[in-house]
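Every protein chain of the complex appears in place save one, which is left out.
As written, the chains take the letters A, B and C, and residue 1 is the first residue of each chain.
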């Protein structure tokens, strides 16, 4: 049986829950939130949905002890409003840091020994803090990190060529935040190296503008709806599925980087243990410098936790 | 190709959209909202999700002319906050009535000639008003009505017996509102008539309490999350799928009742034309009286539109 | 993680496997067949498919020790050709009996302690024999039995009314074989009692003819394609899903009947332990006699095993 826990049933958490339930992915689901009435309401709404679905999922709430035998735990807390004023995910830090300080010991006490997928912002620092404080290994704990920013890169590049975003490969790397960058040297469009292909097609791309559009993708979504949910939830669910089926699936996530001694968005291979290994890729010297800079940004902030 | 329109991309509308996209149901989707920036943000968020999905959906926004060849149009406008103060869906009336007055002529002008599925409250009256003002037939226009309240009945009854809600049959009928009622005489649990079976099992059920729990199911969900979305969206999507595959699928919806000359929640058969026919079922005299009373309640309110 | 074993990768077994893989239901799958080259080929074909799917499944073959931690084991052996000549599923008995005699000790030795779903014919007798010889409880072992014949009843009745087969409730009961019967007294069409409704609609149904069409449904499929696979595989998968999600899902299956001391097709509730309990339903005296007769037929044949 596939058992999932979700701590934090805000917009991201419930979209993950809805996806797991409506696609028949979860056999059992445990919802936990600071606000008990929120958890109760989401449980009810998901149960109402089940009479109309082909599959069934047991939905429990507010019980940390249920995490003991969970396969996957999503941490999806957040306070996007806090980020609004400054336009930086670090603005959520004070709030989410307090949450992690509160929930990490409870996760530890539950005996949970599965894989954690964290969407909480500032993603890289919070994920690392959670890993340490919940007494789990770096293999077991990952953040969605730049997996989402990579999806945005795929969307933005695809639009330039009328292509399908699934046919865009490559990575947004570094912090799930302002210091992130696209490793343009490795981006490919329908299997053509982007930079070369764009020239060949006579397309004069402004990579700085594209990168800005990608980096600000979350804010563009936030602007009209007040939060982001669909992109991030599908990323989180995809990682969870890779763990459950031991898929050895390669994609960028926020995980521990030995060289920089920090969590950071980088390509890795996901399997039943979580982050099976980091997939070291070729970067240009400029990209390496950007990665280093991004790592330092994350570490600096982490030091304040 | 399956083409859907959604007018009103609030919580219900976007959950419908997310379901259609993530389950690969929609080939093309048109999102329309009073707030253009909301529509833009939802489009972006759904596009971000697509790099992580196996299927593709074209997502357009804010263009009524695109409805011309749409198969299904969801009307999912609403202002649940308005309903909060009074605890009645009629409190949304002023707001949603204005919306329908605004969008109906635009739907008409678009040349749309498919099937409308309406979730807007007060559902029965708004659906009827929309049907008339958009120049569509009663066959083409249905409301989710008590299809959702029936799901809640299935949940509430299932809980009493540790059963699966999919194994509870029967109906909540009448208004998608306070005058609704459960036709207990026809409810079945694992194929046993409920009332008889409960007695046999020595279960002393208080049907008034159960009915109240069902009737107030929406408010219970609302209480903690501030709106309802998952139950209603799965109901709306299920109806849409029945239309597209001409499924002749029987279930309760809000549709036109000749005897009472009003839209009301009643069993019907859904196929490619929309509401293929009303499925007349046996009711006790008491249940008949409740249906009549509920119809009068709806008509009374409708008269004020 | 969801782990499944399949013993017997003929048409039914591989259709179950294909369904589990393509719908992302299985995380791990173990295929076992007398013919090793058949298992190898099916493994290869399923692996070829995975590059085109969104989900991943680990596929292992020919290793009984892998069943130790499997959740579900399908027994899908069979030799439909043997049944061809006589038009009776009992003709497969000699062949399938030998298979079960061979595999039961291996299942036992593997330490398997999950739930068995058996599609092998003659289904009721083989399932019972397997249950006893594999050292498993009657709770843990079920046959698809008349779940498939009930699907055929739903199809045949639905066609009479232009209804959707999902809106037909009721049961085909007894042997998954010639002595089976439809409990017409409990069949419902769009929530109307069938017999009464047909009269009311002026439809003069010949129930013997319908029953014969249902009973011979397997042969009708067999006639043109040489085997049956799709109906039976979807039934088997649905039961497996009910077990994994502890769904407490009610439906007819072949399971142990205390009164008759035999496995037989009867309504039951399926959950994580397998057959959670038999759902005793009301039958007319004539139907009771048919069930008794069917039980005796099964027992008689079982005695020869």
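Here is the rule we go by: a contact is a pair of C-beta atoms (placed from the backbone, for glycine too) under 8 Å apart; a residue touches a chain by one contact, two chains touch by 3 or more.
Predicted model only: the values in this text are computed from it and were never measured.
Under the touch definition stated at the start, the shown chains contacted by the missing one in the entire complex are A, B, C.
By the touch rule set out above, subunit C reaches the unshown chain at residues 14-15, 18-19, 21-23, 35, 37-42, 44-53, 56, 148, 150-152, 154-155, 164-166, 168, 217, 220-225, 228-231, 233-235, 237-238.
On the side of subunit A, the interface with the absent chain consists of residues 53-54, 162-164, 166-167, 169-171, 186, 190-192, 247-250, 267, 269, 279, 281-282, using the contact rule stated above. Take subunit B: the residues that touch the chain left off the picture are 1-2, 23-25, 27-28, 55-58, 71, 241-242, 244-247, 249, 272.
The rule is short, and it goes like this: only the chains that are shown with their structure count from here on.
With each centre defined as the average position of its C-alpha atoms, the distance from subunit A to subunit B rounds to 33 Å. Taking each chain's centre as the mean of its C-alpha atoms, subunit A lies 41 Å from subunit C. Look at where the CA atoms of subunit B average out and do the same for subunit C: the two points lie 36 Å apart. Multi-chain contact residues of subunit C (touching two or more other chains) are listed as 247, 249.
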